[in-house]
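Left out: one protein chain. Kept in place: all the others.
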Amino acid sequence: MGVHRLAIIARKETLDHITSKKFLLLLLMLSIVVGIGAINGINDYQGNLERYKSGDSSNIPSPLSIISPVTEAIGYYGFGAIIAIALGFDLVAGEKETRSLRSLLSHPLYRDEIINGKAIGGILALTIAITAVFTLVFAMLLIQGIVPSLYEFSLMLIIWLITIVFLASNFALALMASVIAGTSSNALILTLIILFVLSFFIPVFGAKFTVNTMLGDNPRDEITIVRYYANSEENEEYLERLEDKQRDYNQKESAINDFLSLFSIQSNYSALTGVFAKPPWDCIDGTPILSFNEVINKVWSELLFFLLYPSLFFGIAYVKFMRMDLR
Amino acid sequence: MTAERVILIAKKEFNDYITSRRYIALLLMLLIVIGASTYGAFDAYNSELSDYAVSGSTVMDEDGNINSGSACYRPAPINIFRGIVMGLVSYVFGPLIAIAMGFDAITKERESGSIKSLLSHPLYRDEVINGKAIGGILALTLAVTTVFVFIVAILLINGIVPRLDELPGIAVLWAISIIFLTGCFAMAMMTSVFTRTSGMSLIYALIIFFAFAYLAPAIAPSVSGYILGPDPMAEVSDDIPYEEYELLAEDAKGYYTSERVIISGVNHLSIKHNYGEIGRAITTPSVYWNRAIRGDSFLDYAEMGISFEDFMEKLGSNILMMFIYPAVFFGISYVRFMRIDLR
Partner (left out) sequence: MIRTENLTKEYNGNCVVDHLNLEIKEGEVFGFLGPNGAGKSTTILMLTGMIEPTEGICMIDGIDVARNPLKAKEVIGYLPEDVGFYGNMTGKQNLDYFARFYGISPDGREERIDHLLELVRLDSVTQTVGGYSRGMNQRLGLAQALLNDPEVVILDEPTANLDPEGVAQFRKIIRKISDEGKTIFICSHILSEIKQVCKTLGILSQGKLVAQGTTEEVEEQLREQSNIPMKIIIESIKPLPELSHPDILEITRTENRAEISVNRDIRREISGQLQEVSDGIIEMHLEKPGLEELFLKVYRRE
């Protein structure tokens, strides 16, 4: 694989993305949503700052709390996923439809240079988008006179990086669908179906089903009845046992939900950014600086799945593209 | 325009939809999403019923949470249908079936060149767009009916039989669910008429959907803040005398009323919000009407004496918007389609 050829393709792809109407429209929408989130975050911050100054609260607010609505807009509300998917879904299927893929392949370059170049081009475009959005938020902070410390700024950089990986996962999913599906519209539908399976079917429906099958009925109803009629010592003991059973049920239910939500890209993103967006006074072991161990212990499984997804999707896209029938 | 030709096109479109893999996959998705939400509602219903059986009632606190205790309302089978409303409102995957049907209604024919063949035969352009619209709406009706039949079957299997007086409510819910999805379908069909490729049409449709569904409610408070200025009670210190505080609160009531009106107005732009409001009023009437009226005590819906006029007064604007949506989007699609250059 020639780096020079790869660079030619990546450059063209990046330019195509950032000059396209769809990218600019999506970036505008993302900026609006993030901007609104940031405004709300800033208002909350300033309110908390007043309370801290007047002595009502002992916790000094952190600019990191403003990042939360930003990552919420990108992750939970799905705007990040939309922009990434919009960039990826027609990269291969679209070239097949317009017949430009055959023209391209008749020139001296390898197939893997094409798919890698497209991947790099898309990720670069997404990096530009997220950097623009984060810069906007940072500018809003500075305008309001909120200056993060060096430590807080480095955490924001980490969150920026995590956001890029999040977008890259969604982009890779759409790119994979673009290679597998025959047309770009089918690629988009396939992407949405896979997202549905990963972010809803497994974590929500799958969780409910698994909890029901493996754990049986929730002891909550029984507890209500017993509590209502509990008026003697005998029932006290029984109630205590039921409460233990409830605790055990809740723990297991939590564990099942936590495991199955690992399949959701967006859920992992929220978990990871949640860890890094913690202000210094809220860290687990009470120290002002987030330690590496702390992070790994808390979110190692989310991190694993988070890094697994883009690799998996890119891997499948790569292999499928190399074997694609060009007829 | 003749009915015969429109029907011919509508039949073909309907068949195309219901036999496509895409439709079946998305219908399955819809059933799963609604199934999961309804399962949650079913769970809640059983909890409330056991609370009610034990204490003679459930009670709703100020936050709308149900606790056991003294009199409020009796849980009813129609409460479980809240799952359908939640399923369609909480995720994009529900309305996705409607969007996925409309986004390439025109673009796929332009891309394949079949639109030119079609229009070379003796039929008018408006018959084509109307036939496609009708075919799509019929397919959506089938999807919604399938969902309702599925849910009712699950209820009956579990020995839960809706009361006779709940049947009109269920019928109305069925109808507005179809209208909701028709609105999404019409919006996607509109993007299909305006764009050249199916892929871009779907992106635009999703953008518009997200903009109306999420952006509008998200910016509503900011819009209100912009128009009315800051909350007058926010700056008030805790130190002032109680009487003064009460006076200020009284003055601020006007602000809060205006704020509610503006936020409600902006929310009306979201078809999802309108559907949600009407859906909640139908499926959880006690909770909905108690919240709406904010009286001193909580009453069972049956005892509240809510009339049809009350219903229309509270929800008339939401119902109107539900109809305006598809009408406007179809209208724009129609006008545009009649004029597009098919080269």
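Every chain is named by a letter (A and B) in the order it is written, and numbering of its residues begins at 1.
One rule holds in what follows: contacts are C-beta pairs under 8 Å (C-beta built on N, C-alpha and C of every residue); 3 or more make two chains touch, one makes a residue touch a chain.
Since this is a predicted model, take the numbers as computed values, not measurements.
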Practice item. Mind giving the shown chains that are in contact with the missing chain? Key: A
Check your understanding: If the hidden chain were put back, which of A:59, A:98 or A:131 would touch it?
Key -> A:98
Practice item. With the full complex in mind, choose from A:52, A:76 or A:110 the residue touching the hidden chain. Key: A:110
**Study point:** Touching residues (missing chain, whole complex) on subunit A
**Key:** 5, 8, 12, 16, 19-20, 95, 98-110, 325-327
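To be clear about the criterion, only the chains that are shown with their structure count from here on.
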Study note, to complete from the structure: Whole-angstrom distance, CA centroid of subunit A to CA centroid of subunit B, is 27
Revision key, fill the gap. Per the touch rule, the subunit A residues reaching subunit B in their complex are 22, 25-26, 29, 32-33, 36, 39, 77-79, 82, 86, 89-90, 93-94, 97, 183-189, 192-193, 196, 200-201, 204-205, 208, 218, 220-221, 224-225, 228
Study note, to complete from the structure: Listed in rising order, the residues of subunit B that touch subunit A in the complex are 22, 25-26, 29, 32-33, 35-36, 39-40, 43, 46-47, 50-51, 54-55, 68, 91-93, 96, 100, 103-104, 107-108, 111, 197-203, 206-207, 210-211, 214-215, 218-219, 222
